[in-house]
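The complex is shown incomplete by one protein chain, all other protein chains being positioned as in the whole.
Right after this comes subunit A.
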Amino acid sequence: MSLEMTMSQPLSRESRGFPDYELPRLVRLTDNLHGAAFFLMKLLPARHMLDRAAADGRLKPGGTICETTSGTFGLALAMLAAVRGYKLILVSDPAIDEHLHKRLLELGVTLEIVEKPYEIGGFQTARLDRLRAALEANPGSFCPSQYGNADNPRAYAEVAEQIAERLGHVDCLVGTVGSGGSMSGIARFLRHLNPDLHVIGVDTPNSVVFGQPDGKRLLRGLGNSLVPPNVDHRQFDEIHWVGAAEAFLATRRLHQHHALYQGGTSGAAYLVADWWARTHPDRKVVTLFPDEGHRYVATIYNDDWLAALPGWTGVLPEAPQPVAHPSDVRPSWSSYRWDRQTLDEVLAAANPAARDLAEAA
């Protein structure tokens, strides 16, 4: 969009929305650790993407939005579509949370559940095919594409503004990575003010985002089976992979020690941020807690459910296990010095064959 067009765009505040729900509440957890606790983080990028699309005509008044999601991005779109009068078609799969499913239907969403995974490409490819069909069946409809839409990371300038205004200079940013929007966006904005900002991305084993082989993941809301274009790998100094059991235990500890009732991704971020803050007591750390805990009453906040988890020990590791390459990641908390490299650079170095060749030479 041209600058002139941007400057003359309709005022987002004239459209209905949830401005006071978009930004996190900042909570000081320890002397040098601050949590940014969101109600529903995805409201901010969803609103920004819809505003921009409405401004340049990709989204017409009363128009149709189609997206594939089984998570909180869908909920954010549904809330905005409900109050702004858009029709919303969401493509999901049977893994969608039962309560979220009901809530989306109540908000007027047309929910298309893909029943069977493809033999090659699994649910991900099947959902993308169904999305394509929905877009074709609804000419003129708008697909926000949170994984590739550059307005997703750009939306987070408002969080960077809040952090800069409330906390001033920050030494370290820690957060989970799923679409790449929040962490790549905030990291780049804050680094413009502090080139030395230390950025730690939190992923989970069996997620391909930072070079793990794809696999089944129990921890949702971070990681991915594809590498979203919105992940700007060069923003990250350090990557941690946190397993489901330790993320859930850390979620409970965040509630027990700091009275913050958040979801599982918040626990993963807290585990890593708390460790870094303890080992760097002179540095100011801020970490992102993407959603609240109410959706996890029957799971993360249920002791019986936790105890039945595979590999449940009930004990939190004190520190991550450093690995030489992402391919060495174990099922539990590991860390890797990413050093602001691209994924290709890391993969080339992490390829055991390439490594062996290099060692033999």
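Note that in this section a residue touches a chain if its C-beta (ideal position, glycine included) is under 8 Å from a C-beta of that chain, and two chains touch if they have at least 3 such contacts; residues count from 1.
We adopt the following convention: contacts and distances are computed from a predicted model.
Undergrad: From the names "Monovalent cation/H(+) antiporter subunit G", "Kinase", "DNA-binding transcriptional regulator YhcF (GntR family)" or "Iron export ABC transporter permease subunit FetB", which one matches the UniProt record for the unseen chain?
TA: Looking only at the record, the undisplayed chain corresponds to "Kinase".
Undergrad: Going by the contact rule already stated, which one of A:H192, A:H257, A:H294 or A:R330 would touch the omitted chain in the full complex?
TA: Of the candidates A:H192, A:H257, A:H294 or A:R330, A:H192 is in touch with the missing chain.
Undergrad: Which of A:M7, A:I120, A:A259 or A:V315 sits in contact with the chain that's absent?
TA: Once the missing chain is taken into account, the touching residue is A:M7.
Undergrad: Can you say which of A:V27, A:L111, A:A157 or A:A349 touches the chain missing from this structure?
TA: Touching the chain that is not displayed is residue A:A157.
Undergrad: What is the set of subunit A residues that contact the non-displayed chain in the whole complex?
TA: Looking at subunit A, the ones touching the missing chain are residues 1, 3, 6-7, 9, 11-14, 150-151, 154-155, 157-158, 160-166, 168-169, 189-190, 192-194.
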